[in-house]
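Coming up: chain A.
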Amino acid sequence: MADRPLPPPETAINWFKSMTLIRRFEERAGEQYTRAKVGGFLHLAIGEEATIVGAVAALRPTDYMIATYRSHGQALARGSEPGRVMAELFGRVDGLCRGRGGSMHMFDLERRFMGGFGIVGGNLPLAAGFGLSSDYLGNDDATLCQFGDGASNQGTFGETLNLAALWSLPVVFMVTNNQFGMGTSLERHSAQTDLQVKGEGFGVPGLECDGMDVIDTWAVTEEALRIAREERQPVLVEALNYRFRGHSIADPEDYRSAEEVLEWSKRDPLLTFGDRLIAEGVINEQQREAIDLEAIATVDEAVAFADASPEPEPSSLYDDVYVLSDEVRGWYSADHRGAGLQKGEELC
Partner candidate 1 sequence: MPRLSDSMEEGTIVRWLKRDGDEVARGEELVEIETDKATMAYESDTAGTLQITAQEGATLSVGAKIAVIGDDDPAPSNSTTAAVEVPQPPTAPTPAIETAPQAPASAPLGGERVKASPVARRIAGERGVDLGSLSGSGPGGRIIKADVEDAGTAASASPPAARTSGGEASGRGAVTTTEPTRTQTLIARRMAESRATVPSFTLQINVDMTTATTLRAELKASAGEGQAVPTINDMIVKASALALREQPQANGAWRDGHFEHYSRVNIGVAVAAAGTLVVPTIFDADTKTLAEISAESGALAESVRSSAITPPQTSGGTFTVSNLGMFGVRSFDAVINAPQAAILAVGAVEQRPAVHNGEIEPRMLMELTLACDHRILYGADGAKLLARIKALLEAPLSLAS
Partner candidate 2 sequence: MAEMRYREALNEALTEELERDPNVYLMGQDISVFGGAFKVTEGLMDRFGEKRIRDTPISENTIVGIGVGSAMTGLRPVIELMTINFSLLALDQIINHAAHVRYMFGGQVSVPLVVRMPQGAGHQLGPTHSHSFEALYLHVPGLLVAVPSTAADAKGLLKTAIRDDNPVIFIEHETLYGQRGEVPDDPDFTVPFGLAAIRRAGSDVTIIGISRMAQTAECAAEQLAAEHGIEAEVIDPRTLRPLDLDTILESVAKTNRCVIVEEGWPHGGVGANLAALIGEQGFDDLDAPVGRVTGVDAPMPYAKNLEQISFPHEQQVIEATLALFGDRKRALRG
């Protein structure tokens, strides 16, 4: 599939920059995790940069993007400030979600990045909901929903694809097949390993792209979005890729061999796309290095920004549990911090 032509140089360079930023960001996030700056789970997308950037590149700014708990890259690709993404990982007040969501729950409404979601398969119905809104409101916004191969076994996969097809919703479902549902390989978790056909029975046709190739991913996603937007036909796209890191930082990767990882690393999307840009004269080696240094500098700034950002005020604990209004002036909450009760409104 490497035979697809390159996009215009400026576009190609932007994609490359975006992929480089994600790579350097994820590496630094992993490093910050080991330094205990980042809590909870940390799922890195190293190796999946082409799938992310290629898919996002196909979206209009008004389209909705929704992803999984592995979604720092999607936020960055959609244009969220790296400092705010890092600050969210650090649990700081300037994080995208003010420190309420963390690594698994990035969200940036302004850029219509509609969230990372912690429950496998839980985001599919929401994607259909976005599609329903677009349909109901009569605009031509489309929705791109990414989820993993593991999520294709959830009940919501079948339920949502059925409903999306039944109601002709403009949604592209992209199953990012990194070949492991956590530590269980595809062959061991899905009877049908050709994931793109899994939607056919629900009335959702399938397409396939090389998730290690940003251009192919972009091209296939763009076609899928066109079908969804213009033909009101949801589409399932399978993006085949490979994550080079464990499922999360805590993953010892006992379920796959070093040789296998090495074999795939030859297809490292950042490496191969950079090589192609040089080979086709879009950039030279110095420029590649400059882009890399720029990404590293951006990530340095992001870390500095996140470090400088204060922790959320304890008094903000109850913020946004509810939309307070005349109807909901407050609520009673038993609070572990004090012997008594707190009325929510008094803390807001």
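Here is the rule we go by: a residue touches a chain if its C-beta (ideal position, glycine included) is under 8 Å from a C-beta of that chain, and two chains touch if they have at least 3 such contacts; residues count from 1.
How were these candidates chosen? In short, all candidates are chains of the complex that A comes from, given by their letters.
For clarity, every value in this text was computed on a predicted model and none was experimentally measured.
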Options 1 or 2 - which one, within this complex, touches chain A: 2
Chain A - residues contacting candidate 2, complex: 64, 95-101, 105, 107-109, 114-115, 117-119, 122, 124-134, 136-137, 155-156, 159-160, 162-163, 166-167, 319-323, 325-334, 339-341
